[in-house]
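A single protein chain has been omitted; all remaining protein chains appear in their positions.
Now for chain A:
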């Protein structure tokens, strides 16, 4: 790909690649902006930028991630996602094929999540000014009537449900990027979880919190919730679903699955009395087969995250800032 500077090249990218791939009535307006009908109720609006190395990895690529990430963020607000925007910053020299693959993955992911890309932008920058391709997506959706979902709502008596096996995305990226030669390849879990959330919200009268534990994994997300809602959270190590492959990779790498990024996992916090019902609903969706109740919220002013280990002890799970530095003397 050559350096375009807003000229002919960008124009041809748009007409040859983006428009056909994302085709929908709003995008086809070919206006400076998309003009969208106003819905009743409340709108939710979110944005996220995606940079990942490598661009392609087992289970997906940067394109899927960009769609699923924003869709899942909207879902966390109890929202039905409708419209997405997509912005691309492309490094000069990126092979056209690669871009094409990414775009078609995006189109497919959008279709699966039942969202449309209504506006976008593309910039091609000089070599070295960005790493291959960066994508930003923003999304708008309508908040489901009668839902009040917020991290503030977590309260004693609630249970924590995770929608699937954790740690796959982070391990996949790490082992692909550095080609560490694990015996089994771990596939990224990237997916949008519209059906899980829809099923759950229409089946259970009260869901307090929905969060996607992406960067920093379960530990960061749950620590955040604990401190926002001023509650403590207690996990059961044995209940947390982790695939065999992720588990053994983590062991070798010296990582704890609780700290590893996920891209197709949701956390639900809801009253204990709906726990079993909710679990069934989640398990009905294809991405929710391995869902599990992994812990509970307790009233404790310390607002900390702890985990009962398989030895029956309680460990504090803190938010680790960066690389895990040796602590043990």
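The criterion applied here is as follows: a residue touches a chain if its C-beta (ideal position, glycine included) is under 8 Å from a C-beta of that chain, and two chains touch if they have at least 3 such contacts; residues count from 1.
In the analysis below, contacts and distances are computed from a predicted model.
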{"item": "Missing subunit (named according to UniProt) among the choices \"ABC transporter ATP-binding protein\", \"Carbamoyltransferase\", \"Succinate dehydrogenase iron-sulfur protein\" or \"Electron transfer flavoprotein, alpha subunit\"", "value": "\"Carbamoyltransferase\""}
{"item": "Listed residues A:23, A:152 or A:252, member touching the removed chain", "value": "A:252"}
{"item": "Sole contact to the chain not displayed, among A:46, A:136 or A:306", "value": "A:306"}
{"item": "Touch residues of chain A, complete complex, unshown partner", "value": "174, 178-183, 251-255, 306, 311-316, 318, 320-321, 323-329"}
